[in-house]
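For reference, the structure is listed below as structure tokens.
Heads up, one of the protein chains got dropped from this complex, but the rest are sitting where they should.
Labels for the chains are A and B, by order of writing; each one numbers its residues from 1.
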Amino acid sequence: MSDDGEIVVVGAGMAGLVAALRLAEAGRRARILAKGFGATHLSGATIDVLGYTPAPVMSPAGALPAFVAEHPDHPYARVGAGVVEEAVGWLKGHLTDPRYVGDLGRNFLLPTAAGVCKPAAVAPQTMAAGDLRGGGPYAIVGLPGLKDFYPSLVAGNLALATTPAGTAVGARAVEVDLSPGGRVDAGPLGYARRFEDPRFRADFAAALQGRLAADEVLGVPAVLGLAGAEQAWEELEARVERPIFEIPTLPPSVPGLRMFTVLMAAARRAGARVVIGAEVVGVETDGYRVRGVWSGTANGRRFYPTAALVLATGGWAAGGLVMDSHRVVREPVLGLPVTGADDGAARFLPGYLDHHPLATAGIAVDRWLRPVDARGAVLYDNVRVAGATLAGAEPWKEKSGDGISVATGYHAAMSVLTEEG
Amino acid sequence: MEDPVRASLDHCVKCTICETACPVAQVTPLFPGPKYEGPQAERFRQPGASADHSVDYCSGCGICSQVCPHGVKIAEINSRARAAYKAEVGAPLRDRVLARPGVTGPMGSPVAPVVNRVMANGPARWVLERAVGLHHSAPVPPYAPRSFQRWARSHRRGAGVHPDGRSVVYFHGCSTNWFEPDLGRMVVAVLERNGVQVRVPDQGCCGLPLQSNGLFEPARRTLRHLAHDLAAGGGDEPVVASSSSCGLMLKREGREILGLADEDLRAMGERTYDICEFLLDLHDQGALDTDFRRLPLRVLYHAPCQQRGHAMGTPALDLLRLVPGMEVVESAGGCCGIAGTYGLKKEKYGIAMAVGEPLFEQVRTGNPDVVACDGETCRWQITAASDHSSVHPVALLFWAYGLEL
Partner (left out) sequence: MQTIETEVLVIGGGATGVGVARDAALRGFATVLVERKDLAEGTTGRYHGLLHSGGRYAVKDPQAARECAAENGVLRRIAADCIEDTGGLFVTTPWDDVEFGDRFLAGCAATGVGVEEIEVGAALVREPALNPDIRRAFLVADASMDAWKLAWACARSAVEHGARVLTYHRVTEVLRNGDAVAGVVTVDVRTGVTLTVRAQVTVNATGAWAGQLAALAGCRPVDVVPGKGIMIAMNHRIVNTVLNRCTMPSDGDIIVPIRTVSVVGTTDSPVTDPDQLEVTQAEVDHMLDEGEKLVPGFRKARALRVWAGARPLFGAKEPGDEKTRDITRAHTLLDHRQRDGLDGFVTITGGKATTFRLMAEETMDLVARMASPGTDRPCRTATLPLPDSEPGAYYAVGSRLAQRERHLLDDQLVCECELVSRRDLTEALDRRPTANIDDIRRALRLGMGPCQGGFCTYRATGILHHQERLDQATANRALLDFLQERWKGLAPILYGDQLRQARLDDWLYQGLLDVEHLPAAAGAP
């Protein structure tokens, strides 16, 4: 690959952001073209690497070698367990507000808004104290203007949990009657903005005064500020004199937005160009190479020459993979073949929680993340595919979504930087 | 066939991404947000009936449509719903006046000293607020004593411009004509410096203020009239616009919001360029004069919402970075709040100021020598709210070329 050309990254979700940032900080000109924002805004913002195989995973680092051996078509098998660990470590270094803790050696078990303790390898510092290993007892706070978080549901299920060591868990709900300007439907964003104000935090702490038992750990919906969250969290911990942990709410996800903001700012600082609202509507190819892409503009389209292309457009949920009413499946940017979406077999099973065959469909790649056809032949030398577009994973069941996006986004960039495709 | 803007509501998966980006919903509960107003409420709307009023609080910045990863034309749906609402309740006199700079300009300009004194007068502004609902602190620029068109009519082609060379039609817009004629002169000078011949046909308003105030029928007439004006002379040379919002009207909004399907309008939209886009294209072709003098300025560049709506990247940023000595920082996004005429209105001024506050704060703390911004009402708002001067990016290029008016 030529050294000086611009590299287009299609997609501004986790995989695209990681790829663009890695390229830009390595001195390459990177340009993100994205139809819109990505799944970071919906994400719980923990870096889930591997949680279930479907057996519960205590240590992703320990489980990955066997997992990739058993799942040779999984994205982790393509990039290798070592890259997963390297990529997550690299990302942790970039996530500054709040800082992230943990590693692949051991999963946290962090309460969700349904009160289930979900395995995550790396998490914002503001969430870590929720780890089930601590055993609580938990006091879970509800806020009246927040319809995306139900403390009694969370506490009720936590109280049914046992720690990995087998001990029972105490949990209860506490309502704090505090809403931004009396807004009945303030939502996570409305609260996050108010929690940036020290006076609101003081009011919040005051409302809890005398209502908590000495040993209770405080679980709050993840709304402790968009900017300056770590400071807000630290200050609140000091005020209530106990560990506090955030629990991700339904979208919009405040911790997801923090992660997005930090990564986007880092990418821009490193020189990446970003065009949002620019859907890629066509490509120009030259044999086995993509020469450039056309992106839609207000009045037509614009051509961006590219030395390499990172495709990080997401999966079925994001539109990186589409199916029409005739059940014809398509990857819309490059028209890459979608594997695992055969028409013959049933794509969906009767049970909602079943393992639906379509779930693992996606783009097949080689170990450099270059797209390949059914026989394994590389389709484009200078294209890399990353994130949920890839075949072989069922991330929401494995609890591997952000892990896959980070590892493959990082590997895509490294592969562009180091490998002459 | 079903209208494609309305049909786009089918793509909404409720993901809330638009809500995270909407500047208005974040500061007032009076606006329940783009998802609610757009794809959600639209399922309850029928032709010829309006059931909702909160859509009037949408500022029309268009950010929701830009960030939607699923292709829902949220802002466009909202604009139409607002027009239906205005059609039902009627637009106040104030909105109908603010929406017609092409009419008020010729009235105000000849008596500029009088009007400007009134508009700069505190008590008089209070009277205006009471009488017509124009907020007393809203940034309203003074009329220029001489319009840009008058200057352009007597302008002789600059040196170095060959009549057979590259030529463009300059769409200057109302604000350049009546309030900032010097910007128009700078645009002409910068283009001529690059050997581009500039034609400036007599022209009216693009209809954007009418559109954003929900007055679609007059907006359609106005835009068609503009297209006709700009087409006078018969060429098919590029149309270059120095107002990012008015340029967007030609490029897209006339089609998508007003629903105009005129072939000549579509063709003109396709050959319309934002001035910075045009100049950066020249640069990409190796045709831009980059012989800039050193200009040691600290510049905060803010891309207005409507500029982002072009989906062309940030050509102004790329151009300014060609100027030696200039230190350019991009704003962290956000909206200044003004949204054309939205922030001028008594009931929305406070919302607009709250929307813009994070940006104003960036300006205050960054304390740049100057703010560069492609939108005129945004510049006025930023300057009024942050007490920092603001200019169009082309003005910086003009100075970097060492040109003088």
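One rule holds in what follows: contacts are C-beta pairs under 8 Å (C-beta built on N, C-alpha and C of every residue); 3 or more make two chains touch, one makes a residue touch a chain.
Every value quoted in this text rests on a predicted model; they were computed, and no experiment measured them.
Considering the intact complex, the chain excluded from display touches A, B. When the full complex is taken into account, the listed residue touching the unshown chain is A:Leu42, out of A:Leu42, A:Val223, A:Leu236 or A:Val416.
For the options A:Arg99, A:Arg211, A:Arg269 or A:Arg327, the residue in contact with the chain missing from this view is A:Arg327. As for the chain not pictured, it touches subunit B at residues 1-3, 6-7, 9-15, 29-30, 32, 35-36, 39-47, 49-54, 70. Contacts to the hidden chain, counted on subunit A, fall at residues 39, 42-44, 48, 112-116, 118, 145, 147-150, 152-153, 156-157, 159-161, 183-185, 248, 250-251, 315-319, 322-327, 347-353, 359, 395-397, 399, 401.
Keep in mind that, in the parts below, only the chains that are shown with their structure count from here on.
With centres set at the average Cα position, the gap from subunit A to subunit B is 36 Å.
Those residues of subunit B that touch subunit A in the shared complex are 13, 15-17, 19-21, 26, 29, 32, 65-71, 248, 250-252, 269-270, 272, 308-314, 330, 332.
Taken together, the subunit A residues at the contact with subunit B in this complex read 31, 34-38, 41-42, 181, 183, 185-187, 189-190, 193, 251-252, 257, 265, 268, 273, 275-279, 295-300, 302, 314, 317-319.
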